[in-house]
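Missing here: one protein chain of the complex. Every other protein chain is in place.
Up next, chain A:
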Amino acid sequence: MSVLEIERLTVSFHRRDGLRRRITTDCVRDVSLAVARGEVLALFGASGAGKSLLAHAVMGLLPPNALAGGTMRFDGHVLDAPAQAALRGNRIALIPQSVGHLDPLATVGQQLRWAARRAGRPMTAPGAVAEALSRFDLAPAVAGTFPHTLSGGMARRVMLAMTMASGADLVLADEPSNGLDADNTARVFRCLKSFAEAGKAVIVISHDLPAALKIADRVVLLDRGQVVAEERADAFTSDGEALCAGYARSIWNALPQNGFSRACHEA
């Protein structure tokens, strides 16, 4: 059964021009998707396609001038603003794009305990923090350090450990490999896969298609706010002939490890 179902989600922004006319821009249009327990869904698209906006709409963290339409369900129940406020940080977790979201004034250990307490699963046992960190290849000493002393890869893994501690059923990771080298990228993606293996539903937003494909079951491709294709991850092989959508094939063949072609996709 799907943990999250999104039906015809639209996110639009309103502003007024000089003549006080109302201008509406739809940044996410008619997006429908679902993700089940134990599944990794990769959300892929060019910058500006609306990937992060979609994640923020699920969390209920859209900017004030944005308007969301359509329906979302979490575990079969309507996911409206009060539900989002209640589920955020315990059953639904977002790993934000920037590691700057960690509190600069609190140690890693404190923040890990906060995440656990907020979700109603406080870490009281001695050594619980060290154990939570070790699952993500972080030494126990990291608990006593402040975020600015961490490398990008370590900070990212601290956020993964906080997500694990919250026990969320649905995890959204927004560009988890931004700015990381190949080793750290592989490590972070492996951690995300372990979430799915532990029975969570994972949505990973990434423009690093080869890295995302290593862990994803399905790939949803977004272009200018719309779902243009949904493909099985195992269809991305050889010259992409198993892919149904032209856009997916163009993306696949433009990768340097494939054709590095610059063919335009059919609209």
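Throughout what follows, a contact is a pair of C-beta atoms (placed from the backbone, for glycine too) under 8 Å apart; a residue touches a chain by one contact, two chains touch by 3 or more; residues count from 1.
In the analysis below, contacts and distances are computed from a predicted model.
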Undepicted complex member, UniProt protein name, chosen from "ATP-binding cassette domain-containing protein", "succinate dehydrogenase", "Catalase-related peroxidase" or "Sugar ABC transporter permease": "ATP-binding cassette domain-containing protein"
Based on the whole complex, identify which of A:L209, A:V227 or A:L243 touches the chain you can't see. A:L209
Of A:D181, A:E197 or A:D234, the residue that touches the missing chain is A:D181
Out of A:P96, A:G109 or A:G153, only one touches the absent chain, namely A:G153
Had the left-out chain been drawn, it would touch chain A at residues 45-48, 151-153, 178-184, 207, 209-210, 250-252, 254-257, 260-262, 264-265
